[in-house]
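Before I ask anything, here is the structure I am working with.
A protein chain is absent from this complex, but the other protein chains hold their places.
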Amino acid sequence: MSALLEVEGLVKRYRVARGRFVQAVSDVSFSIEAGEVLALVGESGCGKSTIGRCLVQLERRDAGTIRFDGMRIDTLSPRAFRPLRRRIQMVFQDPYGSLNPRLRVEQIIAEPLVHLGWAGDQRAVRARVFELLDLVHLPRTAAERRPHEFSGGQRQRIGIARALAARPDLLVCDEAVSALDVSVKAQIVNLLADLRAELGLAMLFISHDLAIVEQLADRVAVMYLGKLVEIGDTGQILRNPRHPYTRGLIAAVPRIDGVPPQDALLAGEPPDPAAPPAGCRFHGRCPRALPLCTAEEPLLVPAGAGRKAACHYLEPAQQGPRIALSELS
Amino acid sequence: MSRRGAVPLALGLAILLAMAFLAVAAPLLGGDRDPGLILPAERALGPSFARPFGTDLLGRDLFTRVLYGARVSLLVGLGVALAATAAGTIIGMIAGYVRGLDGVIMRLIDGLMSIPPVLLAVTLMAVMRGSLWNVIAAITLAELPRVARLARASVQTVRGQIFVQAAIVSGAPTTTILLRHILPNIAASLFVQASFIGASAIMLEAVLSFIGAGIPPTIPSWGNIMAEGRSLWQVKPHILAFPALFLCVTVLGVNLVGDALRDRFDPRGA
Amino acid sequence: MLGYAIRRIAAAVPVAFCVALLVFALLYLAPGDPAAVMAGDAASPADIEKLRIALGLDRPFLERFLHWLAGLAHGDLGTSVFTGLPVSMLIGQRVLATAMLMLTAMLISGAIGIPAGTLAACRPGGIADRAVLIGGVLGFSVPVFLIGYLLAYLFAYRLGWFAVQGFTSPFVDFVGFLRTIILPAATLAFAYAALIARITRATMLEILAQDHIRTARAKGLDEAYIVIVHGLSNAATPILTIMGMGAAVLLGGAVVTETVFGIPGLGRLTVDAVLRRDYPVIQGVTLFLAFLFVAINLLIDLLCAAIDPRVRQ
Partner (left out) sequence: MPLLDIQDLHVAFGGLPAIEGLSFALEAGETLALVGESGSGKSVASLAMLGLLPASARVTGAVRLDGIDLLTLPPRERQLRRGRDIAMVFQEPMTSLNPVLSIGRQLIEGLPAADRETRQAARARATDLLAAVGITAPARRLDEYPHQLSGGMRQRVAIAMALAGRPRMIIADEPTTALDVTVQAQIVALLRDLQEATGVALLLISHDLALVRQMARRVVVLYAGRKLEEAPADRLFAHPRHPYSAGLIAAIPRFGAGRGARLAEIPGTAPGLNERGPGCVFAPRCPQAAAICASPPPATGVACHFAGGAA
């Protein structure tokens, strides 16, 4: 059986200055099944957004393979990739910057229809735009208006409608709810959950917000400094993290009731990605680091129950939840 | 916001309309006088009722000549503004969007920009025969790098915006991205720039003619009239003063319009 | 800082090369035959041909360009057709007047433009702000001749405070230098001061609205201290950069100012050469002034790097 999306050994470098490179994404592999939601989490600069951008060819990968529906897409020219854009779409973080201020909402939502071969006559396009506005719970009168007339949450609905216009199979959501206020964020998260159920969408949900990831994602991939450190079932990983970084990340999430376990708080900040530490990239901040960790880079290996982690000294697997999450909130 | 810029804008437009009217109606307002008509008996007369601006060293009527001079200035201003903006925008858009060409184009533009516009135009005019079209061409080339740089910078700013990336993801081809997403978003600043280029071109033409490297002396242009009055500036200042004043007011009009438009598009103002 | 300086100087080399190429190519490519223009309308085709060979205009482009470049490397800018003197010598004779004119104009404009722009930004809508806005429009609109002749007429011709024409070297007679330089420098400074005042106002408006200024205010610092230390230190880079680009205004204005005030400088040299169709001189002076412009901007970039630690990176 082949997955909808298969990423293997993905590498993306950026040139920062004369001959200095940052490896934003370093040898990352994962896959997404049809209709599945994979969340990509990590702190800023860990490379999670770069992966999303590589998938939609906003960036060209430097090494590795990306297969979509069994077909290799990373080597396609921009022209050859265009037909695939219909099937892979993206929702952006910034609801203000992602809509061209000079276009009407109808023109914005219709853009994929026009360019990706759905071109029927004007009436068919308009009918589809109305359908999409209904889908994201915006009034049909919105079609005639311009982006500045809408609030952040409404704009994000417009962005989602645009992404769904061409009926994609995979939706890359890059921090799609991060810029929104709490009360509006809830609306958009629920909308995405509904759409996913209704349309059978697969999603790569890029986020730093573990609480939202927990509600939306089937599986989670945790990144640190360009590397995948742990990947597996959402419940498993969040309840029983086996990589010390995942554990620290979870411990740092502000909770509505009381103080999280202080012992798990991570010290320091991620190092300069242009000069990643030797060995395990996390060893400088790891509470459990041992000499081996500075010498040898751990591989991503099976860590039980279909999950994988990259650590020489995995946290022990536990039967019950390690942190009593259900009682926390 | 609209109120603050309204007065200068109206003033600038009024000046330009008046100048355009004078230029078009020059044959009527100048009476039956030919701007080139030489009357040796009436040399270097001061302003009078019959000759409101006086006459020059050859006895030509300055009022008539100044009116005809407006034609040259407005034509040069408009011609250069259009040509430099069009060519500069195309070059800037190519440099700003096609990564491979950026380095080469920008080095050349930087090189061109290192030669001060006056000098560049003078140099060009030294090789070309003085004619209105050559003047326009020389000034256009001198102003081109400014437009190209602005266009490139604007393209890069807009190109980095997320809605352009969203358009790429939506499958929009390069032409659509350039024409539908980028051009409309940089048009305002290019338009403002065009007005300043126009003002600068009018000034440059006068400089070229003033130093004798512009329009041939047979055509009355403000720079030419001033050049003729140069030798007698202490005793017959009126020959210099009238064309200089017209030049000043016209450039002021263009600048007022440009400033008002810029304030409207970008209230910070630079 | 040293690393930055080296990198910046290295980056100026291709630009300088492009300038040389352009100056050469413009005279080569421009429509019209220099030999024919130089020889004048009365010349016979044979005369023109002779002149063309004498000037080396019959050789292919690349050969001429390389030959010219090789000359440049030795400081040889060619020989004036009209005077028969080396162009480098002509430039050497006249560079002092132009340099003094520009330097004085820069000082005057900076001394007026920066404080005026800063005051304007501190009180938007106030008197200084209006003055800068109006002065800005006028500075760009009033032609150099008009100011030049106006100042000369009033202060030199009528009042007799300053010399009407000419230039005296400061190393010979400083008072005489001031008497000859102040009016032309003020003339030249008019547009440049307007430019500096405008850019200072715009930059300071932007910077005074930045978060770190709010932080400084929250610390209870004195407003004047905030504007000068926190504001101007950040505004210096953009202001200096525009001043460098604006040096083109000065160089161009010098052509007119020197004509108006009869100053024997590089601008005057250019004008005379143009009128005499003396191509080697035109080429030489243009190249020299363009290199000067590149050098000024290089210097300014280094200055910016000294002020702003981020530029050094």
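In this document, chain identifiers A, B and C correspond to the written order of the chains, with residue numbering beginning at 1 in each.
Everything that follows uses one rule, which is that a contact is a pair of C-beta atoms (placed from the backbone, for glycine too) under 8 Å apart; a residue touches a chain by one contact, two chains touch by 3 or more.
Computed from a predicted structure; not experimentally measured.
Shown chains touched by the hidden chain across the complete assembly: A, C. When you scan A:A17, A:A80, A:A252 or A:L299 for touch with the missing chain, the hit is A:A252.
Across C:A39, C:A216 or C:L266, the residue that sits in touch with the chain not pictured is C:A216.
Considering the full assembly, C:I307 is the residue among C:A43, C:A131 or C:I307 that touches the omitted chain. The omitted chain makes contact with chain A at the following residues, 43-44, 151-154, 181-187, 189-190, 193, 208-212, 214-218, 234-235, 238, 248-260, 262, 265-267, 269-270, 325-329. Where chain C meets the missing chain, the touching residues are 210-212, 214-223, 225, 229-230, 233-234, 236, 307-310, 313.
The definition used in the following text is that only the chains that are shown with their structure count from here on.
Shown here, the protein chains touch in a chain-like sequence that does not close on itself. Using the mean of the Cα atoms as each chain's centre, the chain most removed from chain B is A. Between the Cα centres of chain B and chain C there is a gap of 20 Å.
Between chain A and chain C, the centres computed from C-alpha atoms are 53 Å apart. In the complex of the two chains, the chain A residues touching chain B come out as 56-58, 82, 85-86, 89-90, 92-94, 97-103, 111-112, 115-116, 159, 162-163, 165-166. Those residues of chain B that touch chain C in the complex are listed here as 8, 107-108, 110-120, 122-129, 134, 196, 199, 203, 206-207, 210-213, 226, 230, 233-234, 237, 240, 244-245, 247-248, 251-252, 255-256, 259, 268-270. Interface of chain B with chain A (complex): residues 161-163, 165-173, 176, 180-181, 184-185.
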